[in-house]
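Here the complex is missing one protein chain, while the rest keep their positions.
Each chain carries a letter (A, B and C) given by its place in the written order, and its residues are counted from 1.
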Amino acid sequence: MTTTTLARAINDGLRHALSNDPSVLLLGEDIGRLGGVFRVTDGLRADFGADRVVDTPLGEAGIVGTAVGLAMRGYRPVCEIQFDGFVYPAVNQIITQLAKYRHRSDGRIAMPVVIRIPYGGGIGSIEHHSESPEAYFAHTPGLKVVTCATPDDAFTMIGQAISSDDPVIFLEPKRRYWSKGAVTDAPSLGLHRARTVRDGSDLTLVAYGPLVTPALEVARVAEEEGHSVEVIDLRSLAPLDTATVIASVLRTGRLVVAHEASRTHGIGAEIAARVQEEAFYALEAPVLRVTGYDTPYPPSRLEEEWLPGVERMLAAVDRSLAH
Amino acid sequence: MTTTTLARAINDGLRHALSNDPSVLLLGEDIGRLGGVFRVTDGLRADFGADRVVDTPLGEAGIVGTAVGLAMRGYRPVCEIQFDGFVYPAVNQIITQLAKYRHRSDGRIAMPVVIRIPYGGGIGSIEHHSESPEAYFAHTPGLKVVTCATPDDAFTMIGQAISSDDPVIFLEPKRRYWSKGAVTDAPSLGLHRARTVRDGSDLTLVAYGPLVTPALEVARVAEEEGHSVEVIDLRSLAPLDTATVIASVLRTGRLVVAHEASRTHGIGAEIAARVQEEAFYALEAPVLRVTGYDTPYPPSRLEEEWLPGVERMLAAVDRSLAH
Amino acid sequence: MPRTPRTSAKAKDRSSPIQLLTPEGEIVRDNKLPFDPLSADLPALYRDMVMTRRLDTEAIALQRQGELGLWPSLFGQEAAQVGAARALLPNDMVFPTYREHGVAWCRGLDPASLLGLFRGTTLGGWDPADANFNLYTLVIGAQTLHGVGYAMGIVRDLARDLLDTSKGGTGELPAVLVFLGDGALSEGETNEAFIWATTQSLPVVFFCQNNQWAISAPYSVQSTVPVAQRAAGFGLPGVRVDGNDVLACLAATRRALRKARTGGGPTLIEAFTYRRNAHTTADDASRYRESAEEKEWAGKDPIARLHAHLTATGAVEPAFFDEVEAEAKDFAEGLRSRCRALPEPDASLPFEHTYAEMTPELHRQLAHHRAHLASLQETAEHAGDRA
Partner (left out) sequence: MPRTPRTSAKAKDRSSPIQLLTPEGEIVRDNKLPFDPLSADLPALYRDMVMTRRLDTEAIALQRQGELGLWPSLFGQEAAQVGAARALLPNDMVFPTYREHGVAWCRGLDPASLLGLFRGTTLGGWDPADANFNLYTLVIGAQTLHGVGYAMGIVRDLARDLLDTSKGGTGELPAVLVFLGDGALSEGETNEAFIWATTQSLPVVFFCQNNQWAISAPYSVQSTVPVAQRAAGFGLPGVRVDGNDVLACLAATRRALRKARTGGGPTLIEAFTYRRNAHTTADDASRYRESAEEKEWAGKDPIARLHAHLTATGAVEPAFFDEVEAEAKDFAEGLRSRCRALPEPDASLPFEHTYAEMTPELHRQLAHHRAHLASLQETAEHAGDRA
């Protein structure tokens, strides 16, 4: 067990995969010589060569499109998109090709492709560098979407994603890249399972990626106020581990979902829809959502307040408990 | 008042806009000489010239990207995407540019651009020709998304969309192109208002685009069985006219939402999330969804059963009423 | 025996397509594309083109009879497809668009399997590994990047010693042959494919059938210069051949593939041809083009010119043509019944093929769907009960 940053944990996971499976290779802009703008691929080109850690031309469609072709030839490409806001040129290849190939080919052709995307706000950056595009992908049949909140999960999940025979959008909470934590080699949860990171009995608080840390803080503060909040780290956004969430809500009767992405059609909407359907009589209050607003991401001087944080989550918890 | 097909009603609406506003122009693949693969732009090039009804190169990014530039120069471009499944090469321009320009420019630059997309299944076509991509756009702040179900609305709404100073994704239910109906010049509803197309008191059934017709059929059958179903045609998917839906649910206590798009993160999820939040105590049963499944669109021999239709809606109505 | 070819009269005009077999059926020489006519099995090429055309004609008929929903006809493009395909080795990989029925034929793909996609029984229909012929791709341009990525894989297989280049004695890589249309040149993705292929010097050949139309858009909507010239901008060689000349297509593709296999990098070939039918059976070409143009191109028929050549040179017995005709007729009849016999898809397949394993939600949805199908069945059995 070692203590390391989330970025380094992913680096370790990539290194592990590159070492163990010669069919793994990395593609992306600036991932080689530079080691990526966040240094997540630092040192990998030196150790595995430019053929396996490929500095690509500046074209996201090219990155994903060639990954599709590589997968057809038996490779397991791991693509890096430099920032959340730059994934869109690749969306045609992702949605019409990567997501659909298995189905199109009557199950014959697998697409074991991982697309790593640093996502989310809070780093004081400029436009297109702070977005949360997860719902676009989670709405797309054929894709899997996961995100990690701790170095431990980061290490384990990147490995699981690379082993997956389905395409995985792997979302990295960029403002947590430098957060440190223990990395164990304990037997781990399946890639598509949510994790209850704190037990509680009065209310269920669901978060993922960058908001797991503030969600735990919310539970701590709530406890001081006499409320027992259960916190679930969703981890997998597609498929959703509805079972874990519903089991919790059946006990607590109350649910708040938090994410940075815009509210309308965000992950919270789907969870609310499922929970009200499957735990209708257990709900003592409506499912509440604490999310980014339905505006484009604001200039960074506004982001601290614009982003859902501890205060807004606490307010929602209070509101739910008051029902 | 005349009776015409939905396709022709849009054609009339486009003609009207081209006649009345010299800053309107149409861009798209095969819209000129051919009049579009569905003939929606039939005759317009002959009447308004190749500079205003522009046969473009085969590139959707180019279509929307140049529309953005035209809008900056004061034009009101109306883009046609040939089929739902071919919008994705344009998604970068739509999401990072078209949707965000007003916000980026501190409100200075308007993007009065319409993107017309024939969408939905049921016409026995091949892959990429039967999809329902509305949720991607409805999740994108800065975009408006509307769809029509009747020739009357088609005519009115395309005109309203072109007059809008915001970008509008205009979804045309392709399997209704040949449906006939009256086109009035009655004073019409705002572009972003839902319409109650049938009053009822036991349950609210929300649909839009291609599913409004079967929803009305469901209400008819239900009536024979003694149940009074209110049918709402949503018309606007972004913004959602939540007020109309909630007012209805406050009366009926029951809600079923139907759409062809995949279930997870579809429009139904957002409606369920809002209604359970805002009409929590009025709901006598969970909000139910009747939707396309979470698979890619199937080969056409399977579509009739795969698509949500009268039978599946009726089953959901029964299930809700039995709660 | 072919006569010693004379030099093509057109050879001097730089941009005019290279021709090795004239519309009159004469084999000519062009220094820009050296070719030994003895290296080609002309009767076999003739047979391929006739069978390909018959496949096409038959599919159109099946569409008219309601057996297929749609059919994109290759009529007029037989030489381009057969010429390109016959340059391939078995371990080369092909990335077609949706119109390469003639390439499929030459690869030995079961022609009936091409029909499922257009009949609506599948979105694919064959195993790409069977004949090294990928699935059809309907999103214009998308397959160009797949072909490039596949070629990146080949190069890496080589580095990993996974390629047995010693056996068979070629000492060469497999190559990738990517097909695209003239319209596809306008999609950004296609241009990215050129960039990736060139900067990595990949073993890939882009074969563009410039049939001069992208549905209703004449080539002038896409470009002011020939397709082959696009290559110059990206630093890969471009070559323009008469796409109705099976020998020129064969020669150009052979040369480009050889270059690719030996590490010489990619090539863009333009086969200048003509889409003699409408875009698909759903299209009406009379709305956007002149029948005079269609007539003109009828006079440049790719099959007729090889027929003329084979006849003039006496390379085959007259009976040969009858035999091929008879074979095509048999084939067409078989195809018809095999089309009707294509298996209907099972309703659970979309659920099962979305992921490697069904998710819990898909399990639920499939259960729901099965119940729905059962109730439909029931409704059908007790028709009228409900109303």
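By our rule, a residue touches a chain if its C-beta (ideal position, glycine included) is under 8 Å from a C-beta of that chain, and two chains touch if they have at least 3 such contacts.
Since this is a predicted model, take the numbers as computed values, not measurements.
The chain not shown here makes contact, within the complete complex, with A, B, C.
Residue-wise, the contact with the chain that is not shown comes from A:34, picked out of A:34, A:250 or A:282.
When you scan C:22, C:191 or C:365 for touch with the missing chain, the hit is C:191. Across the entire complex, the residue among C:31, C:220 or C:337 in touch with the chain not shown is C:220. When the missing chain is restored to the complex, the residue among B:102, B:129, B:198 or B:235 that touches it is B:102. Summarising the interface, chain C meets the missing chain with residues 185-192, 195, 198-199, 220-225, 229-235. Where chain B meets the chain that is not shown, the touching residues are 22, 25, 51-52, 56-57, 59, 61-62, 65-75, 77, 89, 92-93, 96-97, 100, 102-110, 141-142, 144, 164-166, 192, 239-240, 242-243. In the full complex, chain A makes contact with the omitted chain through residues 29-30, 32-35, 37, 55-59, 61-62, 85-86, 88-89, 124-128, 221, 224, 263-264, 293-296, 298-302, 305-306, 311-312, 315.
The working rule: only the chains that are shown with their structure count from here on.
Separation between the centroids of chain B and chain C, computed from CA atoms only, is 36 Å. Separating the CA-averaged centres of chain A and chain B is a span of 30 Å. Taking each chain's centre as the average of its CA atoms, chain A and chain C sit 41 Å apart. For chain B, the set of residues touching two or more other chains reads 85, 88-89, 127-128, 264, 293-296. Multi-chain contact residues of chain C, defined as those touching 2 or more other chains: 122-123, 139, 188-189, 349-350, 353-354, 359, 361-362.
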